[in-house]
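Once you've had a glance at the structure underneath, I'll fire off some questions.
Complex shown without one protein chain; remaining protein chains in place.
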Amino acid sequence: MIEQNILNGLMSGWIYILVALGLTLVLSIVGIVQLAHGEVYMIGAYTVYCFCVVLGLNFFLSLLISILLVGLLGVVLERFFLRPFRDDVEGAIVSTIALILILQTAVVGIAGVGYKEIPSPIQGVLTILGARLSWERLIAILASMVLVSALLIFIEKTRTGQAMIAVSENREAAALQGINVNRVSSVAMFMGCGLAAAAGALTGAIFDLTPFMGGFALMKGIGVIIVGGLGSIPGAIIAGLILGLVDGVVTALFSVQVASITGLIVIILILLFRPQGLFGHG
Amino acid sequence: MDRRKIVPLLSPAILLIVLLLVPVFISQPYVLHVLIVMGINITLATSLRFIATVGQFSLAHAGMVSIGAYSSALLVIKLGLSFWAALPLAGLTAMSIAFLVGSPFVRLKGIYFTMVTLFLTEFITLLVTEWRNLTGGVQGIISIPRPNAIVLPGLLNLTFASKVDFYYLALAMVGFTLISLYAIESSRIGIAFSSVRQSEALAESIGVNSAGFRILAFSLGCFFAGIAGAFYGHYFSAIAPGSFGFLLSINVFIYMVVGGLRRFAGPIIGAIILTLIPELARAFKEYEPFVFAAILLVVIFFLREGLISLPVLFRKRRAPR
Amino acid sequence: MATLQITGLTKYFGGLAAVHEIDFDVNRGELVGLIGPNGAGKTTMFSLITGSLRPTRGKVVFNGKDITGQKPHLIAKVGVVRTFQATTLFSQYTVLENVIAACHLESKISFWEAALHTPSSRRSEEAILSRASDIVHFVGLEACKDQPAGSLPHGYKRVLGIAVSMAAGPQLLLLDEPLSGMNVEEVDRTVALIKRIWERGTTILLIEHNMRAAMNLCQRIVVLQMGKKIAEGTPEMIKANREVIQAYLGSGKNAP
Partner (left out) sequence: MMKRLSLISLMVMLVCGLTLSICAKESSAAPPTAETKTLKIGVMSNLTGPISTAAIPHTRGTQVAVDWINSKGGITIKGQKYLIEPVIEDVKETVDTAITAVTKLVELHKVKFAVGLIGPTQILPVTSLTEQAKVIRSLWHGEGHPKELSADTPYTFRVSVIPRDFIVPLLKYQVKTYPEVKKISMLFIENPGAAPLFERTKKVAEALGLTVLGLYVYPVSTRDFYPLVTKVMASNPDAIITDGLPHLAGGTLKAARELGFKGPIINLAPTCPNVVLKIAGKPFADNFIVGAPDVYSPKMTPMIKTVRTMLLDKYKEVTWDYIRGFDPTWWMIQAIEKAQSLDPTDVAKTWEKMDRIEATTGIGKMGGQQSYGINHVGVIPFAITRMVNGELEHVGWFTPDIP
């Protein structure tokens, strides 16, 4: 049973990682806690639903389309709702809250509140060393790994990636080096929202879709980036797995409630004794 | 007293009389109810701003309201205390908890502080949900008794059977909150707060104990949140963990910012307007959030200093001519 | 006798020493200069003395009382007050309010007295107001006393910085490059101001890049390089010291 629990934990862990990476990109480069990130995740899921179910496209194709479209949406949002509030915390909170309301209500209006479900791209269940796992969950894990490595490669290898690091370390200095901070912010938001959309779509294939699925994702995402350290990608990965395993294993050993309390305690302890997070610096 | 002293006191005096007479003109219980809710929100928004005057944004307010509401409800129901004893105790409970958790939290700066307070709220909500035998779990506590009647023969007779009595109680609560917070802020403590907000390094270099003042502001702010919570419980006569979540914290925060947190009166205006909006926007049904969002955006983009800065803007407009 | 005694003061950042085994004294009523090329560790010294940094080793003794690694506000309370290199001010306050804010350190009013606005607290408020305006007058910022500090020209900001630190009632005043970024007559005015403060009996330790000013202000000068003390003595002695000249030629600027 324990291997089953660990597998359960890993699966949720990878989804948390996708959400958190998007959040941490935006936070470290645009400098804003994007509270509407959960809604972006939700919209990602609905976009896939639209292409996959309504227009009957192939799941993976729709996934790709959704990542791109939502990424672009992200660029627009960054330009008009985030960029103006780079340097004021309260302004950013209010504008992102407004975004939550707008996006949620818009989806309620367009898609309705009725339950939606994205059919699993590959039916069936497979057994890995005694633990069972449905294909769509395996796909979620693999896809997440692919996307995360893609992100890592992008940041390591490309000039834009390096520029992102520079901006995240010190925006003014980066600007002085002639880096176009606005462009980098747009790229960051594009990738952040893309990842969120992917997370939403992949979970959409596993669970059901509702316009209110975002809040949960947001809290998990924030938790992960706090534990991992703002702006740290390896940190986010480790933290995501930790919180995922807490949800997977503690739930099975005790209960859902104990699991969520444990998660919160982990987060609060980290904040108190290592506010920069496990991998954060300074 | 010479005129210079009397004249400025005139408008608040008029305001007070108007507020005292409201129930005479407005007998409609629903309107009174809205005004009472408004009172709760004003208390919350103003106390949240008080915390922000040292330059820290707390999202723990919902948690503190919850602590206040539960402690006073439990004190009255389980220990049979009088509401009038439970009310301040609720405030003190919230305050002491804020002090205990606050002491380590205040080391955290900026967004970190905001985040930890956010998770504190989550934690409290979870705690009151799971501590079933004490807090009644998800259902929370129902049929919380009304405040004990105050009867001074011939003078006043508050039985809290009607909304009118609660209106006056809310008025008293708001008055108490505003006066105490304004007194503190306008004293040298307020100056210390503000200096910590503007430059912590400089403040410390001239001998201001910034950590101390951060804790002071946080706990005092939470005291009033606790009071508001107690009032909430005994007015609505029912409390549930779900009522004091992330959403409440965010709403109070929005009241504060939309009103304008640079001025003492800002959160008051914010709370008043934003309490009314949902009531007036009910006609929009599912689409009501759009209205709310629209207002937030308008304020945040065109009135960065908050609604309170509107008259100032007009004055600026008129100035050149 | 020595007001400030620094012995073996050392600070490591990670592996490397920003300040290494520094000792020197500042006597009551003295005006001592602390000079050295960029990165010599002058500002670090100030941070160590005023408690915003904890030393790795060494002691800071003020009036016979060990204040090593105490909290900044406590050190300020015993009378050691610093100014900042960057123009750090309460920028939303007016000039006068800046000084008032600093004056409040002096007043001995309790929380309740203040919150309840008791007569005693009101009286002290009035006292503070007059004291603040005196200081503003003393530093010569009366003309702009109601201007928001944020909108002042650079030179005035530096002066206001000094005024604020004065208001905190220091026995020992640590001035961090008070003259930097000032034009000639501003420099002269500020030098005069520092002299006047000093003549009032405030002991002063100042960091300065502007050598000419430092030389004609200070009675004694301590020279740092790469976190070590390389010389100490009267301006004349320092001018003559080859190591100092080397250091400055090495760093290639502000040779004395």
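Things worth noting here:
Every chain is named by a letter (A, B and C) in the order it is written, and numbering of its residues begins at 1.
Criterion: a residue touches a chain if its C-beta (ideal position, glycine included) is under 8 Å from a C-beta of that chain, and two chains touch if they have at least 3 such contacts.
None of these values were measured; they are calculated from a predicted model.
Shown chains touched by the hidden chain across the complete assembly: A, B. Only one residue in the set A:Ser12, A:Gln34, A:Ser168 or A:Ser232 touches the chain that does not appear here, and it is A:Ser12. Annotation: of A:Met213, A:Ala236 or A:Leu271, A:Met213 touches the absent chain (contact as defined above). Residues of chain A that touch the chain left out of the display are 1, 4-5, 8-9, 11-12, 105, 108, 112-115, 117, 119-120, 123-125, 132-134, 137, 203, 206-208, 210, 212-213, 216, 247-249, 251-253, 255-257, 259-260. What chain B contributes to its contact with the hidden chain is residues 8-9, 11-12, 14-15, 18-19, 22, 26, 28-31, 33-35, 37, 129, 137-140, 142-143, 182, 186, 232, 236-240, 242-243, 247-248, 263-265, 268-269, 272-273, 276, 279-280, 282, 285-286, 288-289, 308, 311.
The criterion applied here is as follows: only the chains that are shown with their structure count from here on.
Counted as hops between touching chains, the shortest connection from chain A to chain C is 2. With centres computed from CA atoms alone, B is the chain lying nearest the middle of all the protein shown. Placing every chain at the mean of its C-alpha atoms, the farthest one from chain A is found to be C. Rounded to a whole number, the gap between the C-alpha centres of chain B and chain C is 42 angstrom.
Chain A and chain B, compared by their mean Cα positions, are separated by 33 Å.
Every residue of chain A that touches chain B in the complex is listed here, in rising order: 33, 84-85, 89-91, 93-95, 97-99, 101-102, 104-105, 108-109, 215, 219, 222-223, 226, 257, 260-261, 264-265, 267-268, 271-272, 275.
Interface of chain B with chain C (complex): residues 180, 183-184, 186-189, 191-192, 194-195, 198-199, 201-210.
Chain C meets chain B in the complex at residues 50, 52, 71-74, 76-77, 81-84, 88-93, 97, 100-102, 104-105, 107, 109, 111, 114-117, 121, 125, 164-165, 167-168.
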